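Shown below is the structure under consideration.
Every protein chain except one is present and positioned as in the full complex.
Should a chain be cited, it is by its letter among A and B, assigned in written order, with residues numbered from 1 in that chain.
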Amino acid sequence: MSLGEPNLSRRPDGAALFIALLLAAIAAVIIWQTSMMRVPPIQARVGPQVFPYVIAGGLILLAIGTALSAWRGQFPAREKDNYGPMLWIIGGLIGQMLLLGWAGFSIGTAVLFAFTAKGFGRGPLWQTLPIGLVLSFVIWFIFSRGLQLSLPMGPLERLIP
Amino acid sequence: MDTFGLLADGLLAALQVHNLLYALIGVTLGTAVGVLPGIGPALTVALLLPVTYRLDATGSLIMFAGIYYGGMYGGSTTSILLNTPGESASIVTALEGNKMARKGRGGPALATAAIGSFIAGLIATIALAFLAPWVVKAALAFGPADYFALMVLAFVTVSAAFGDSALRGITALFIGLGLGVIGIDLQTGQARLAFGIPDLLDGIEVTTLAVALFAIGETLSIASSRSQIKEEVLAVKGSVWMTLEDWKRSWPAWLRGTVIGFPIGAMPAGGAEIGTFFSYAAEKRLSKHPEEFGHGAIEGVAGPEAANNASAAGTLVPLLTLGLPTSATAAIMLAGFQQFGLQPGPLLFANNAPLVWSLVASLLIANFMLLVLNLPLIGLWVKLLTIPKHWLYAGILTFATLGTLGANGALSGRLGPIPFSFELLILLAFGLLGYGLRRFGYPIAPVVIGLILGPLAEQQLRRALAISQGDPLVLVHSPIAITLYVIAAIALLLPIFLRMRGKGEVLGQLAANED
Partner (left out) sequence: MNKLFLAALISGALALPTYAADYTIMAPAAPGGGWDQTARSMQEALQAEGISGNVQVTNVPGAGGTIGLAQFVNQSTGNPNALIVGGYVMVGAVLTNASPVSLANVTPIARLTGESDVIVVPAASELQTVDDLTAKLKADPGSVSWAGGSAGGVDHIAAGLFAKTVGVDPTLVNYIAFSGGGEALAAVLGGQVTVGISGLGEFDAQIKSGDLRALATTGSARLEGSDIPTLGEAGVDLVVENWRMVAAAPGITDEQKTAITADVEKLVTSATWKQTLETKGWQDMYLSGADFDTQLAADIDATSAILKDIGLVQ
């Protein structure tokens, strides 16, 4: 992974400052949600709110620490990321998620498979989609019919009695 | 009949040719399914359990034991080679194991995992057979205050898994702790941080988080990295077998892992993965090569793998003697045992002695079969690394989502007219989190550790204080708790003390210099 020498330029690290902000925001959400909790009267001692508050407090301290560290540029250097491939994979995961319910396991997973391969530079889709389809159908058959795992069915799966 | 006689009978029955064959089939099936990324031992056993129903009692027990061990070992294989642990217990294995695999030392990593699992399984199964009644008595002596002390010790020692920056390690841990709060609070039945979403009421599933952070996060991270996507992974560099040096460094780790894992597995509220955390921490502290940790130290694979297997045998102690399943895998085993006519509970050893002993014998035989089958296959497993990245990661995501769907696949979400699986949405969200963590150099394991330990620590603390009616002295009331706190204090202070004496470094270094 991209762990390496610290960022030598020692300039404030914008992205890391953003992390600090994010941690603080999470802490704020935890405090806000926890303060809205209704606590049953039986819990006079350490109640359900104590741990969330402690964790939120810790997150605030960590946000401050992160901000300081980002200010001093102490985060490890990162290489510039390539977002194209990532979007393919995320697209594949979302595609699978939305297809499963009505198109079934095989079609949904074929999309995930082909999009992921595409993200790693293997295309074209008209080649990888059928490969993915055959693979996921075989997997569906083995796990659903052979091992009785309940997996979503679609038109393709219903072809098999 | 005495214990030895019964065990010998069981072994004789198990050693018949057809039973050995069942063991072999079980181990093969278990390894084959368990090796799929995202499908951990619990799911493997659940999926394959019915296969055993068609055999006679002895045969099915033996095949079942084989599946169990095969599934566990298969999970470690993917952890080591692909950095995709299928269950929380093999997360620690991935820490060092995958680093070894990336250096072309996947063979020795798999070997030390296999042999360590075998040795730990052997010792722990024998301990189960002879010590179960005493071990369970000791385990029952642990009250909520003692468990809380154990959790404190775990928090202190797992900092060994925090990587090279205390700030980022603790941040990762706190993210995990925060996730652990989500869901219905056990003590009051009130929802916390569920934002009105029913699917969140039961909390975040540890397996889903682990698969998302590791498998999905890793895939995203590699795909988006210009250098890593092209990087050629060496399948084998040097020997595929363990060298003499590897042996020398592995065997003490195996034994320590066994000693740590077994009792923790035996505790009714222990949790199998905690032993692997402790073992990793211990190895890191005791190693003569601490600088190698985080870069592929073989002890960091040997110890936790042994601890994992020993604690798996340990979970059989409360399972058999009290009928108490303490892990997901144990819960499925309980279902299996009942199918085989074993009624776990205090009267089991008295009423079902022959079956218990054939179970013990089966575990021993299956454990042995695992070694026989898998050692020769190591050369084949490491070839997994030579699969082109596009197919490999497409396959990993396929199986990761399959495992998630299989374990918790209700299509309970809804986007307009389209139903979708909420668990897959969680998988995606945490996959992105895993990517972000990697990108900014945060360690992954503490997030999962936080999710596991946080709720345990909280519940035990609140139970202890409730039972004592709010008297905080209860926390240091028992000798067990005091002992654990002392160990925790030593673990925390000793390295600082040594460092101050050794190198004259300042205490402040700990917090200030994150890199």
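The rule is simple: a contact is a pair of C-beta atoms (placed from the backbone, for glycine too) under 8 Å apart; a residue touches a chain by one contact, two chains touch by 3 or more.
No experiment lies behind these values; they were computed from the predicted model shown.
Participant: May I ask which residue of B:Ala42, B:Leu461 or B:Leu484 touches the chain that does not appear here?
Facilitator: Of all options in B:Ala42, B:Leu461 or B:Leu484, contact with the hidden chain holds for B:Ala42.
Participant: Which of B:Gly143, B:Gly217 or B:Gly450 touches the chain that is not shown?
Facilitator: Missing-chain contact among the listed residues: B:Gly143.
Participant: Which of B:Pro252, B:Gly323, B:Gly436 or B:Pro495 sits in contact with the chain that's absent?
Facilitator: B:Gly323
Participant: For subunit B, which residues reach the chain that was dropped from this view?
Facilitator: 42-43, 45-47, 49-50, 53, 139-144, 184-191, 198-199, 201-202, 205, 268-269, 318, 322-325, 328-329, 331-332, 335-336, 339, 343, 345-347, 406-408, 410, 412, 463, 466-467, 469
Participant: Across the whole complex, list the residues on subunit A that are touched by the chain not included here.
Facilitator: 38, 40-42, 147-150
Assume only the chains that are shown with their structure count from here on.
Participant: Would you pull the subunit A residues touching subunit B in the complex into a rising list?
Facilitator: Of all residues in subunit A, those touching subunit B are 1-3, 6, 15-16, 19, 23, 26, 29-30, 33-34, 37-40, 42-48, 51-52, 55-56, 58-59, 62, 65-66, 69, 74-76, 78-83, 85-86, 88-90, 92-94, 96-98, 100-102, 105, 109, 112-114, 116-117, 119-122, 128, 132, 135-136, 139, 143, 147-152.
Participant: Report the residues of subunit B in contact with subunit A in the complex, numbered from low to high.
Facilitator: Residues of subunit B touching subunit A: 33, 47-48, 50, 163-164, 167, 170-171, 174-175, 177-178, 181, 185, 187-190, 192-193, 195, 216, 219-221, 223-229, 388-391, 393-395, 397-399, 401-402, 405-406, 409, 411, 415, 418-421, 424-425, 427-428, 431-432, 435, 438-441, 454, 458, 461-462, 465-466, 469-470, 511, 514-515.
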